[in-house]
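Every protein chain of the complex appears in place save one, which is left out.
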Amino acid sequence: MAKVIQRRSLTLLERSYLWEIIKGMGTTFKHLFRNFKNPEKMQLMSYPEVEVQTPQNYRGSHRLMKRPDGEPRCVACYMCSTACPARCITIEAEPSSDPRIEKKPRKFEIDWLVCVFCGLCEEACPVDAIRMDTRKVAISHYTRKEFIADMPRLLNWDPKDFPANDAQSQKAPGGKQNQQAKQIWGLEVKHS
Amino acid sequence: MISIIYFSLFASIAMGCGLYLLIAKHPLYGALALIGNMISLAGIYSLLSAPFLGVVQILTYAGAIMMLVVFVIMVLNTAHDHEVPRFDWRGVYLVPVPAALALLLLALVYFNSPVADATALRGTAQNISQFMFDTSRTDNGYWILFEFIGLLLLGAMVSAVLIAKKRLSTHKEDV
Partner (left out) sequence: MIDQIIQMTLNLDMPQMSVLEWIITLGKFAFVFIPLAFIVVMIFMERKGASLIQDRLGPNRSALPVFGGLRFFGFVHNFTDGIKLFTKETFIPTYAHKVWYVVAPGIGFLVAFLTPAVIPWFAPLTWWTGDHISQVSGMIIDSDTGILLMFALSSLSIYGTAMSAWASNSKYALLGGMRATAMMISYEVSMGLSLMGIFLLAGSFNLQHIVAWQEAHVWGIFVQPVAFFVFLTSMIAETGRAPFDVAESESEIVAGYHLEYSAMRFGLFYMGEYAHIVIASIIIATLFLGGYAIPFVSTDLLRAHVDIALALCLGGLGTMIGGFHLMVRRWKKVYATMGAKDAGTRNREYSFLQFTSGVASPVVLALAVAVFFLLNPMAATTVDGTPIFPAWVSIAAAAVQVVVLIAKAFLFCWIWIWVRWTLPRFRYDQVMSLGWKILLNLALVNLVVTAIIAKLVTGVR
């Protein structure tokens, strides 16, 4: 059902245009005066100096999760690179040394210049190996080559940057409770 | 001395621009040359202690009328404008007229050189306005004439608008 919006005809004062101009200029001057008087009340951040706190579930740059022994959790199943609409993930697999696991990545690269940060890789991963919760949204480098994140860079993250109730990040190697984690989870990996 | 330098400068610019107006291939260059001519003429007026005349020359002719001419040339700017020949034989028939005019002027100056009254030549705004609009003068005030010309121009403008308007309205009826 169409809704008919009755247009109010302009009054003579409004049609003269001049009074409306004066009102508009009053508005802009009000903003100017307010911002000059109280600069701290402007809804702004001095960006590079003041860090923007993006929420934890914001899709930032990627990281690879680790098992308690420091190996990447990735099983090189190619689910993420298949799901990726931008095809920015390159994986090369090799046999895993762990008898319980078939493969592990020899090479895992994400091209951040190609990536569209859609989060489908995160969704597709069967072992929760790839996450995008680093909250790093400004990725800037000098050369194109630097934008291609290889495995060491993706694995290089600090548990302190992640919340305390995120046990999988905290109890990973380098985390505070690594030894306890191994004992609790019973994940002593037996090297053959 | 400095006046002679200025005069020769302005005069040579005016002559050069006038000549270029005749031989210019593109109408826009001709219009620009005419503007240069007018500006240097204004300079000569100012040298003759008639700055008002000079300023009005720049304001109306160089500033407004020639701007319209340039505007029209730009609107109608088409490729074949560049192909206008610099000289064609029909132009020869036009040569006698300016030549005769120049001869006439020279003869006039030679046989009966007009006495340049320095006070009458002064063309300041005050002088001109008193000369034209002083109603207390009995001999030759020009203010009635001026008003008539004003009315005439107004009538011309109104009729021009009417003519333009009529074409628009008939066009609308056709559609």
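Per-chain residue numbering starts at 1, and chain names A and B are given in the order in which the chains are listed.
What we mean here is this: a contact is a pair of C-beta atoms (placed from the backbone, for glycine too) under 8 Å apart; a residue touches a chain by one contact, two chains touch by 3 or more.
This is a predicted model, so every value here is computed, not measured.
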Write down which of A:Gln6, A:Thr28 or A:Thr143 is the residue touching the left-out chain.
-> A:Thr28
Where subunit B meets the chain that is not shown, the residues are 1-4, 7, 28, 32, 35, 39, 42, 47-49, 51-52, 54-56, 58-59, 62-64, 67-68, 70-71, 74-75, 77, 109, 113-114, 116, 118, 124-126
Quickly run down the residues of subunit A that touch the omitted chain.
-> 21, 24-25, 27-29, 31-32, 35-36, 39-40, 42-46, 48-51
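Going forward, only the chains that are shown with their structure count from here on.
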Compute the distance, rounded to whole Å, between the mean C-alpha positions of subunit A and subunit B.
-> 72
